[in-house]
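Excluded from the complex is one protein chain; the other protein chains are retained at their positions.
The chains carry the letters A and B, assigned in the order they are written, with residues numbered from 1 in each.
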Amino acid sequence: MTELLDQIFVIVKHWLVAHSPFWLQSSISAALSAAAILVVFASLFALTTILERKGLGRFQNRYGPNRVGPFGLLQPVADGLKSLTKEDIVPHSADAALHLLAPIILVTAAFLGYAVLPVGRNMVAIDLDAGVLYFFAAGSVIELTVFMAGWSSRNKYSLLGAMRAIAQMISYEVPLILSSITVIMATGSLSSVAIAERQAGYTGIWPHWFVFTPWGFAGFVLFMIAAIAESNRSPFDLPEGESEIIAGYYIEYSGFKFALFFLGEYIGMFAISGLAITLFLGGWSAPFSFLSWVPSYFWFFGKLLSLIAVLIWVRSTLPRLRMDQLMNFAWKFMLPMAMINLVTAAVWHFMQSGSLRWLVCAVLVAAPYTLLGRGLMQSKKLEKRVYRFAD
Amino acid sequence: MTSRLTTPVYEEMPEDISDRIDQGELLEIALGPHHPSTHGVFRMDVVLDGERVVKLKPVFGYLHRNHEKIAESASYLASMPYTDRLDYICSLSNNWAYALAVEKLAGLQVPERAEYIRVITAELTRLVNHSATIGFLTQEMGASGTPLMYAFREREKILDLFESLTGSRMMCNYMRFGGCRVELPSGWLEQTKKIVEEFPRFLDEYERLLTGNEIFMARSQGVGVLKKNLAINAGITGPMLRASGVNYDIRKVDKYGIYDRFDFKIPLGEHGDVYDRYMIRMLEMRESLKILNQALRDIPAGPIMDPKAKIRGFRPKPGESYGRIESPKGELGFFLISDGSPNPYRYRVRPPSLINLTVLEDMCRGYSVPDTIVIFGTVDIVLGEVDR
Partner (left out) sequence: MLGEGILKGLAETARNFLGSYVSKDRLTTVQFPEERLPQAEAARNFPFLVYDGSDWQAGLRCVACQICEKECPPKCIFIEKSKDKKPDYMGKPQFYPAVFNIDVSVCMSCQICVEVCPFDAIEMDNAFELSTCDRFGGLLWPKSQLAKSNDYFHQIHPTAASEVDERLAEAKTKADAKTKPLAGAASSTSPQPESASTT
């Protein structure tokens, strides 16, 4: 029974493919997967917009939107209608073709990454041998589209935003990829399906997720920080810097194209969180062995929603980092940490399992963290100060 | 990208910078007047080298409302509601400064209870202003409005107090020449005591949220340094001056009103950067709470208005006077020349925001655009005062 519930979508898809003409079967199979991804993640996007606004409201001691529909749940419909009916203004001296292409390519590239994410047991669109590599390649196209948007608008604010965006996204690709290499080393394969299956076992009731190892934990934290930077979210939203250059690279976009940018940014955020879940948090496997009767896709989306909640929490609290501080952080802190993490993962792999392995790897992760952290703070002489009073 | 901004300039752009802009090496950009972070309609023409500021010119005047000229044709009392609208966040301080100037001119005596009420409302105004300033500072740093909402939550309680006392939350029009307009309503003192007791909890929450936050420290320490000598030479006053290390607070220097009866200290900064200005404001809020506690405890009963003061037909003797107070933004002064008629001959406001703004370029040169916004936030200007 649990097996049936777990595999229900796979069974339905196989049934539909089997009952279609032979020469159309591969196209129908691909179309079904693509349609499923589009529908599911686009509705997740709609849900996230309202959750984010209500969540941000509660953090700020107020209600979020609560006028449209019960508890404001129809707000995405209202927003969608608004952006569809707004006038589409293209500046006179803008490069019209590039201006139009940028959001379209952004959304396409963002959706491409979902092809290799295993959403449940046996539920992946394409089982590529080099799945993780494909994901990073598709994700890098997003950086190009951001620059296209800023350049084609012929606006000094957009140009500033686009320059910042390119620098930021390129610098944070490096720790992102380095921290995922540890997982690939541990699994021995680039295929995301293999990585998820590798974490699906249990010892007693404890799962085999990579995040429960010292190098996995450090890798997960580094990966998530780099993921926030890649999706241009607070505290790394300087390209979009709302209080200085008011929407940066998409300042000249209005109406539906603006909605497409929004959609692309959020879809990219989900995709990279999905990859983090697959690499570090065990993909579709349950946290405890006695909970494995719950269907696998339920766990995947549950973990995705909790990661989104953490991202909203971080956004509402932290101020923005300045450009040079961003770059300092990426190159002088995250890159050395990621490389030391690689060494730690290798040490873990080659030592015998036991508490000595834990101790050595924990020290190998914690010591550079404190030293690098202290170095970063002291180089700028940052400390809490004590003030004197006159008379 | 070679279209140039056309602004009325007081000095010409130096040759080398002008050439470099034309060649495309430097970027000339206008921040404002239509901008979410410029505290009103205010414009900064910046010339950027990549992200570094090479030259900055503030352009204001978008909110000029002829306040000083209107005062010449209106009576002394009729100018009082207009002073509310100068620094529209701290209306009660503006009222007090103007009343002080006129009382000096006409030789009026203020009864004790009115003095205590004036001190209480002025310190409450200081709390209101400083919480708004630090809230907006964090908003400009990008913390999506969360600390701002906490600050405004506290501010609302004090504005409700003002409404029950004066009738209006912001445009209070409460001080009169020789005292205060209306007696405290029943229960007002108890309400104020309760709010003053609960206020430190909000300050502690703010400190936990921001003061140790590494990102906040990185954004504010070492940014926008204002040296002591430059501050003194440029005539800066208020928290900006004290953050640069100069011990000058008009409440201690002039001892206007009854400030010499209260026990409070002046916090001083050392580096003069954004972090110091933020911390000085937090510490000043704590000192204001001390003053409030003492004033609420000691307020006597009595009249609130000088019996010799006249509401209508007020004609002070010919002469001139300058009355100044320590408003939350700096030294707010009113200079009046009277020629014996019901209208002043000359009425001049010394706006602290405008004078503090003159060193903006010196503070911002060499820093990047986000820093400029943050530094500008700590200068703490209100366009109503800058443009009058």
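Before moving on, here are some points about what is shown:
The criterion applied here is as follows: contacts are C-beta pairs under 8 Å (C-beta built on N, C-alpha and C of every residue); 3 or more make two chains touch, one makes a residue touch a chain.
These figures come from a predicted structure and were not determined experimentally.
Of the chains displayed, those contacted by the omitted chain across the entire assembly are A, B. If you put the hidden chain back, the residue from A:36, A:68, A:128 or A:376 that touches it is A:376. Checked against the hidden chain, the listed residues B:129, B:173, B:321 or B:356 yield one contact partner: B:173.
Across the entire complex, the residue among B:163, B:197, B:260 or B:298 in touch with the chain not shown is B:163. When the missing chain is restored to the complex, the residue among B:181, B:242, B:329 or B:388 that touches it is B:181. Which of A:71, A:293 or A:313 touches the hidden chain is settled by the complete complex: it is A:313. Mapped onto chain B, the interface with the missing chain covers residues 74-75, 77-82, 146, 150, 153, 156, 160, 163-168, 171, 173, 176, 179, 181-183, 185, 205, 208-217, 304-305, 309, 311-312. Seen from chain A, the chain kept out of the figure touches residues 55, 58-63, 313-314, 316-318, 333, 369-370, 372-374, 376-377.
Rule of thumb we're sticking to: only the chains that are shown with their structure count from here on.
Each chain gets one centre point, the mean of its Cα atoms, and the points for chain A and chain B are 44 Å apart. Residues 1, 27, 29, 31, 35-37, 51, 138-146, 149-150, 153, 209, 211-219, 221-222, 247, 249, 252, 265-270, 275-276, 279-280, 283, 368-371, 373 of chain B are the ones touching chain A in the complex. Note for the complex: chain A touches chain B at residues 56, 59-62, 154, 156-157, 159-160, 234-235, 237-238, 241-246, 315-325, 377, 380-385, 387-391.
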